[in-house]
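With one protein chain removed, the remaining protein chains of the complex are shown where they sit.
A and B label the chains in the order they appear, each numbered from 1.
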Amino acid sequence: MISEQAARTQELVSRQQIADVIHTYCLHVDRNEPEQVAALFTADCVVDYGPGLGGEIAGAAGLAAALTPGLARFAATHHQVSNVMIALESTDRATAVTYVTAWHRFPGEAPDAVLYGQYHDVFVRHHGRWKIAQRKLLAAGQTGFNVEWLPIGRKR
Amino acid sequence: MISEQAARTQELVSRQQIADVIHTYCLHVDRNEPEQVAALFTADCVVDYGPGLGGEIAGAAGLAAALTPGLARFAATHHQVSNVMIALESTDRATAVTYVTAWHRFPGEAPDAVLYGQYHDVFVRHHGRWKIAQRKLLAAGQTGFNVEWLPIGRKR
Partner (left out) sequence: MISEQAARTQELVSRQQIADVIHTYCLHVDRNEPEQVAALFTADCVVDYGPGLGGEIAGAAGLAAALTPGLARFAATHHQVSNVMIALESTDRATAVTYVTAWHRFPGEAPDAVLYGQYHDVFVRHHGRWKIAQRKLLAAGQTGFNVEWLPIGRKR
């Protein structure tokens, strides 16, 4: 049995490691590196960017395949995340909600598009490394996109 | 007396818990849940969103009453916070400055409004739970709003 002190430190380290995965995702997305993005997910992950982007994507391989054309359609992107809220369910499983403001530039003359969203994630730890097992993207709002998003469920 | 090691860990945990309150505030604001927002504040809190929004609001109950129409006037909002700077004054009291980019969509045709602001907060811990005792919103700038804000005090 580890001490309470060691357990609290381990929790803080897990939070930092999970946040780093969330940040590394953005870095690879914005560099248009679909394989490196997919490597942050479990092999059997489930990812849903919303109905406008095709709904549920199954598996890291499927994610890489979807992101390859998905990222290439932009000339530039910038995914700034914060408000990272992590709930540790065990030493090897966590849920997280993260805010994202995602700026997108298209090739040509189309105006820039911005998504004001939330990632709702499940993380698991395999062999000491945190990976994303589930990711769902919800939208608070957007400008410049002409696709359907999952709503955040704002009260009326 | 606790060890220095335990005290440092406790400080890190307090920082994480305070940041989580700041993030949870945004989540409930953006879901239009005024009662859940107010529950993050002390009963005798003082909140000031600036002269354009009525100046000082007294108490969590007063805050819930002010936020009910205040949030309902928007069709959607997204409060992305970061730059969280926490100064722990004791084990049960802290100050914090947090940056916010707050995107607002109005019903109808009015253009979106964005506030580039800073929350200047005082936190206290009661019964093991951090709450906001004071919050003041300062504005670095804005687009689309037609109300007066408290300035951040930029040097001329």
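Going forward, a residue touches a chain if its C-beta (ideal position, glycine included) is under 8 Å from a C-beta of that chain, and two chains touch if they have at least 3 such contacts.
The structure presented is a predicted model; accordingly, all values stated were derived computationally and were not measured.
Shown as candidates are B:40, B:66 or B:84; the residue that touches the absent chain is B:84.
Interface residues of subunit B facing the missing partner chain: 5, 8-9, 12, 15, 80, 82-85, 97, 99, 101, 116, 140-141, 143, 152-156. Residues 5-6, 9, 12-13, 16, 20, 23-24, 26-27, 30-33, 76-82, 101, 103, 105, 112 of subunit A touch the missing chain (whole complex, contact as defined above).
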